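Entry: subunit A
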Amino acid sequence: MKHLEIRGLFSSYGSTRVLRDVSLDADKGEVVSLIGPSGSGKSTLLRVLIGLTPPTAGEVTIAGEKVDYRNRRSVKAVRDRMSIVFQQYNLFQNMTVLRNVTVAPIKIKKRPRAEAEKNAMSLLKRVGMAEKKDAYPDELSGGQQQRVAIARALATNPDILLLDEVTSALDPERVNEVLDTIRALTSEGITMLIASHEMAFVREVSTRIAMMDEGRIVECGSPSRVFDSPTKERTRDFVSKILKH
Partner candidate 1 sequence: MDYTFQFSVVFRELPYLLGGALVTLQIAFITFWCGAFIGVFGAVAKVYGGRISRRVASSYVTLFTNTPALVQIYLLYYALPDAGILLGSMTAVLIGLTLNAGAYLTEILRAGVISVRRSEIDAATALGMSLMQIVVNVMLPHIARTIYAPLSNFFIWLVLGSSMAAIFGVEELTGRAINISTANLRTIETFLVVAVIYVVLTVLASASLALVGRVAFRVRARVF
Partner candidate 2 sequence: MLEQIAEQVPLFFGYYNVVFILQAAGRTLGMTFVGCSVGFVFGFLIAVLRQSSLPILFLPRLLGIAYVETFRRIPFLVILYIVLFVIEPLMPGTSLFGIATVSVCLLSTAFLSEIIRSGLESVPLPQIEGAKALNMTGLQSLFMVILPQSWKVILPPAAAFVVMFIKDTSLASQLGVIEMTFAGEMLVNRGFSPVLGFGAVLVCYFAMSWPLSRLAIRLEKRLEAS
C-alpha cells in the first residue's frame, strides 16, 4: 500500500483550472520533488493536499484512508499527520521562536508544556536556531525564519512533510543553510513532497522527480531519468533552460 496516493486531482481558481487530472503517489519515507515553471500548479497541489485550497475532483488517500476535503473532521485528521512549510515562512509575527514551535503541540495536540518545550528545543538545536528561541520573527533573517518554520512543521511529528518553494524568497547566500537543514531530514522516514526550483538539490535528495506544466504532471521518474534522459519535449526544454544557468 502506498503511503500517499493522489488520483485524478482537479482544482480550479475561478474559471481557470490550476490542476488538471494530477495523479501521483509516494511510499513511506520517499522524497518526491515537483519541478516545473512558475504557475505550473506545484504550490496548488501542496495547498490542496493540506486543505487550504479545495479540490474540485479527484481522490487523495493517506495510509489507506480516503480524505474528504469537504469534511472538517477529515481535513483535521489530514493536518494532524501532515505539515507544510511555506515559501513566505508564515511564522506567527506575534510569537517568539519557541512559542511558534510549541503552539501547535500545546494548544492543538494538548501535550504538556514541559515536554513540548523540550521537544521544541531539540528541534531548534537541529535547525541551528536554539540560541534564538526568544527572538521574534521580524528580528530574524529569511533563512533563519525558514529554519524555524521547518522546526515548527516538525514539532507535530508529521509523517508527511510538504515543502512549498521554501528557498524562493531567500537571499542567495541564505539558501544553503535551509537546504542543509532539509537534506538532514530526508533520511528520517518522513514522506516528503518538495516543490522547488533548486535543481541540483532536488536531484541529490529525491527518490523521484515529477515534472509539472500547466496543471498536469508531464513526466515522473527517477532523478537521473528525468534530468538526463527526459522522454517528453516539455521536460527536456525546461531542464535544459534551467541547467544553463
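Candidate entries met the following condition: all candidates are chains of the complex that A comes from, given by their letters.
One rule holds in what follows: a contact is a pair of C-beta atoms (placed from the backbone, for glycine too) under 8 Å apart; a residue touches a chain by one contact, two chains touch by 3 or more; residues count from 1.
Owing to the predicted nature of the structure, the values given are computational and were not obtained by experimental measurement.
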Selected neighbour of subunit A [touch, this complex] from 1 or 2: 2
Subunit A residues within the candidate 2 interface of the complex: 50-52, 76, 79-80, 83-84, 86, 88, 90-94, 103-104, 107-108, 152, 156
